[in-house]
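These notes concern the structure reproduced below.
Shown here: the complex without one of its protein chains, the others still in place.
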Amino acid sequence: MVTTIKESKSDRLFLVLNYVYLLLALIVVLYPLIYIISASVSSPKFVSSGEMWLFPKGLTFDGYKLVFDNPKIWIGYRNTIFYTLIGTMLNLVVTLPAAYALSRSDFVGRGLIMGMFLVTMFFSGGLIPTYLMVKNLGLINSIGALILPVSASVWNIIVARTFFHSTIPKELQEAAHVDGATNMRLFIRIVLPLSSPIIAVMALFYGVSHWNSYFPALIYLNDEMKYPLQMVLRQILVLQEMSAETTGAAISGDIAESMANKAEIASLVKYAVIIVSTLPVVAVYPFLQRYFVQGVMIGSVKG
Amino acid sequence: MKKSGRKVSGITRNATGESSLGRKMLKNWELYLFVTPAVLYFLIFHYGPMYGIQIAFKNFTPVKGITGSPWVGFDHFLRFFDSYYFWDLLWNTLSLSFYELAIGFPLPIILALAFNEIRNGAFKKTVQTVTYAPHFISMVVMAGMIITFLSPSSGMIVRMIEFFGIEAPAFLTDPRWFKTVYVLSGVWQSTGWGTIIYLAALAGVDPQLHEAAIMDGASRFKRVLNINLPTIIPTITILLILNMGNILGVGYEKVLLLQNPLNMESSDVISTFVYRSGLVSAQYSFSTAVGLFNSIVNALLLITVNKVAKRTSETSLW
Partner (left out) sequence: MQGSKKGWVLLLLTAMVVTLLSGCGGSGNTQKNGASGNAETNVVSKDGFPIVEEPITLTMMAPDVGLQNWNEMPVLQDMEKLTNIKFVFNNAPKDSFETKKNLVFASGEYPDVFYAAGLTPAEQMNYGEQGILIPLEDLIENYAPNFKKVLEENPDVRKSITAPDGHIYSLPVIEFNQPWYRNPMWYNGDFLEKLNMGKLPETTEELYTYLKRVKEEDPNGNGKADEIPLSSASTPSLRDIRTWLLGAFGIYEEEIYVDDQDVVHYTPMEEGYKEYLVFLNRLWAEDLLDHESFSQTAEQKKAKAQNNQVGLFSEWNAYMTLGGEPSTDDPMFAPIVSDMVDKPAIAKNKGVTTGAFAISVSNPAPEASMRWVDYLYSYEGAMVFNKGPEGVLWEYTDKENRVKKNLDPPNGMDPGEYRATLTPNYGIPAPTISFDDIFKGLKTDFEVWVDSESKTKLLDRGARIPFPTLFLTPEQQAEVTTLTSDLTTYVRQMEAKFVTGAEPMSNWDNYVATVKKMGGDRMQQIYQEAYDQWKSN
């Protein structure tokens, strides 16, 4: 009894320290985020001069206006959501079964297959042969070019494999086999339901990479109507940041003037673009968090 | 069939020989099906284009194509090794990477363990979401903010330091500060994101272990150390091995944005060097050669670390 009280005191201290630590982390990370939000609605002059340092100064919504006035933004959003959903589904279908198979120590040849995957982490043929491959498969200018070449990542397969290996008890597999379950049934009926944390993580990792991706769109898409959000935003930014310089293009007074006008709110747009592109993915995160607490279930199964 | 198969596997666990291996494969035939999509994917999109590596040993010109371009042996490699800056580049890349690893690798683990200790509620959700958000800030904005915060004339951080009566160092132009600025801003940006994977792994902690430990009177801190941490050790090990396999892979984008002629001696890394060479004209062969050099060094490191891991723990990549 005495020991319990004593223990709980130190426990309380530990908890308090823990909260303090998290609170510190919160403040340190939060400040620049607030800064970005404020900067996206402050006069750029105050932002670059350092006069705006926490709350908006010289309130203006020109940055957002410019972003949302662009009709391509909404098409971009639609495309990105579509690519992200389809792409992530494909990723999960490719990654999870493979990772599970590789986690099984009774899977003959897993070393070989693992090795084959690992090699691709280091050695790649480069941009041109990959481009030619995509072209020869007839994928240019299609969603296929955006998601098939990134169907899986070795890194994620390894992470998922580690999860399966260390959290799915071996007894479970043996028990299932005793009951006459096939591997397929075992995987779909028992392993997957127990693995929601890793499924959530994989969906998040893959989903975010689709969401942020622009390079495949850049090289494989020709049709503006198919551009994902990131491409549209990049275009807006580039236009904004073009500066009147004498080299290369022939520039006359009015172009220089319009470029200068654009550059005026370039930084504003830069921050607005971050918010516009990030808000949806940040908003999704709290909903995913509940999948990270699943320990109870595994324990009960194990028992 | 199924039942007997299981029996066989039970009996032959220690046995060797073709028939048992064959039976084992047969029994788990579905597992081959499981890996088929992934294997096909890697074959088509990774092994298919891999012939492109040969341009590291050729003088690649687009019209002659990859196979038709003339061989030049190790010319591109020698050009890289002979570069005036080769040793600087190697040193900068390695030191930046290890610095980043030393600071950036443990922090997400600690943060994830801390998250795991508090109840699910608004506070936890908030902190988690806030720390996760910076991951999505583009490098351009990130670098812009760093430059603004550290500007000697108007930067927030500089003013804060000066407030305490200390003269702020020239963060942006002093070569000695570049790596710290780079690493700490990276920590700010990616620690929260890095916790995700550990949080998932922590979900696998067996609650019974905790119950038993509480019975034994173990303190919270002890339980974190002796139950939670060991549970995620396999994940930590694997991630560490994977990180070692990317030691020369410092990306160019952020470095380039923070680089200036004054901090160049400590900020120039392999990837920015390749980027600059490419500016003069697209040099596929040269950049492929440098990339290949990186890959080989990385692969060797990964193999070594994996070997060490295999010997000292149960976890390894293969």
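Going by the order they are written in, the chains are A and B; count residues from 1 in each one.
In the analysis below, contacts are C-beta pairs under 8 Å (C-beta built on N, C-alpha and C of every residue); 3 or more make two chains touch, one makes a residue touch a chain.
Values in this document were obtained by computation on a predicted structure and should not be read as measured data.
The residue touching the chain not shown here, chosen from B:Ser97, B:Thr131 or B:Thr148, is B:Thr148. Check A:Ile128, A:Val150, A:Ala175 or A:Val284 against the missing chain and you find that the one touching it is A:Ile128.
Checked against the full complex, the candidates A:Leu33, A:Ala145 or A:Leu229 give a single residue touching the omitted chain, namely A:Ala145. Touching the omitted chain from subunit B are residues 30, 33, 37, 61-65, 79, 83-85, 144, 147-148, 151-154, 172-173, 260-262, 264-265, 268, 273, 276-277, 280-284.
Touching the omitted chain from subunit A are residues 44-49, 86, 89-90, 93-94, 127-128, 131-132, 135, 137-145, 147-148, 181-182, 184-189, 218-219, 222-224, 231, 234-236, 238-239, 242-263, 266-267.
Everything below uses one rule, namely that only the chains that are shown with their structure count from here on.
Averaged C-alpha coordinates put the centre of subunit A at 15 Å from the centre of subunit B.
Those residues of subunit B that touch subunit A in the complex are listed here as 2-3, 5-6, 9, 21, 24-25, 28, 30-35, 37-39, 41-42, 44-53, 55, 62, 66, 111, 114-115, 117-118, 120, 123, 125-138, 140-141, 144-145, 148-149, 151, 153-156, 159, 188, 191-192, 196-197, 199-208, 217-221, 231, 234-235, 238-239, 242, 245, 284, 288, 291-292, 295-296, 298-299, 302, 315, 317-318. Within the complex formed with subunit B, the subunit A residues making contact are 3-4, 7, 10-11, 14-15, 18-19, 21-23, 25-26, 28-30, 32-33, 35-36, 47-51, 53, 93-95, 97-98, 100-102, 104, 106-109, 111, 113-118, 120-126, 128-130, 132-133, 137, 148-149, 151-152, 155, 157-159, 162-163, 165-167, 174, 177-178, 180, 182-184, 187, 197-198, 200-201, 204-205, 208, 212, 237, 267, 270-271, 273-274, 277-278, 281-282, 285-286, 289-290, 292-296, 298-299, 302-303.
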